[in-house]
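For reference, the structure discussed in these notes is given below.
One protein chain is absent from this view; the other protein chains keep their places.
Presenting chain A:
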Amino acid sequence: MAAPSSRTCLQYLLHLAQDNLDFRLPSPFWCLDGLSEEDVRTVMARSVCAKSAFELWGHGRTHSELRTSLLKYPSENMTPFMQRDSTYRINVYTFNKTLEFADRIKRIDAMEYLPFEGTVSLKSPQHIFCLLEDYGTDPNNIPEHPSYVYFGRWIADGQRELIRSHSVKNRHFIGNTSMDAGLSFIMANHAKVKENDLVFDPFVGTGSLLVACSHFGAYVCGTDIDYNTIHGKGRSSRKNQKWRGPDENIRANLRQYGTQRSYLDVMVSDASKPVWRDTVLFDAIITDPPYGIRESTRRTGSHKDITKPPDDFCGESHVPVSMAYHLSDIFTDLLNFSAHHLVKGGRLVYWLPVYRPEYCEEMIPLHPSLRMISNCEQTLSSHTSRRLITMEKIKEPEESDALAHLSDPRFSPYQGHNAFREKYFSGLNKKLGKDDSMDKVNGEGQEG
């Protein structure tokens, strides 16, 4: 039997998509070792950021170096895929450059020094190989020659098709702040959502995050303070549609993608006053809390600075008089809730709005029961961004933990009445001049 160790030292190449750049290393090509092919397939079965994965056979800064590298690759690792009775094709992929058809063919022909014994089949080959050329990241300065070249055997593609198939553009029920499909799946991956998990979203809105979680086989539930959104009523967020139709609700969204068995329940509820029995534990909590800009932050209770009650299209008051839900409270409550209601090892994944000029890592909310896993920035404007925060529950909370944050200076940036919202709008005012900024506020508070 051939020595297994040579196969376990294989390198893999991931070709990453050129979006969500803030979430990853700068290059779209990522070499990995210490993995098995099964590991790679598992990753590709979930990733929406990776385009393709290859078993890396050779690489170099020039085609000459590539050739040297390939000739050094153990032939016993090549021959299983080069058998005489097999079919194959070679693809050429050039990053940041368009290649003429003739040039592609030239490159494929140049690979003939490899011991291909099988027959070429363009339609449905058993084995696919790929020559990848990296022409840098500057589209205005494309070099004559690639800075790096790779050659490998194609293993699997990622799940980027989900971004198209689950696009919010074609979804039955959307709202002003529905999370785009790509980000929803990234969040579900950060939360390690798997089949038969119980997942909860306390600011569920139109359920975009639940759609992504249901795709991976989890059972989902959510709450939202907004009666109309939960019931799928009120004004449509679509350009050419005034009111929502009868089949617009979260359940219908799951039905659209064939995951209706995943739907547990949604409820009208205030996230600051949880309705779950103490021992209820979720496998994951995934959410996009309101930032106070496009949707107002609200909670029930009377207070001096009461915000204007939402317009309710059927004239009844479904929502008790709201008071401003200070942003710092949202995160305190969310972390505290997660510490109590996640299984050990379960994850909380949420977006934190950031005023960039004042950002520092110390202002990310913490909790003794939760360990920070990642913090990925998505820029929204020159002075604002949001950060995708992933935390994992490491131990049960203690009574004293609930008050721990109060003495912590890290919460001051979010305190005060909607401080983030003020900074967001003051930034806009400075940029556009005060009159223009009022137009940008269009749609704010519309969802109630």
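The working rule: contacts are C-beta pairs under 8 Å (C-beta built on N, C-alpha and C of every residue); 3 or more make two chains touch, one makes a residue touch a chain; residues count from 1.
We adopt the following convention: contacts and distances are computed from a predicted model.
Note on the omitted subunit: UniProt lists it as "Multifunctional methyltransferase subunit TRM112-like protein", one of the names in "AP complex subunit beta", "pantothenate kinase", "AP complex subunit sigma" or "Multifunctional methyltransferase subunit TRM112-like protein".
Touching the chain that is not shown, out of A:55, A:201 or A:270: A:270 (per the contact rule at the top).
Residue A:280 is the one among A:45, A:105, A:142 or A:280 that touches the chain not shown.
Shown as candidates are A:16, A:174, A:230 or A:366; the residue that touches the absent chain is A:230. Touching the omitted chain from chain A are residues 195-196, 198, 219, 221, 223, 225, 227, 230-231, 260-261, 264-270, 273-281, 300-302, 318-321.
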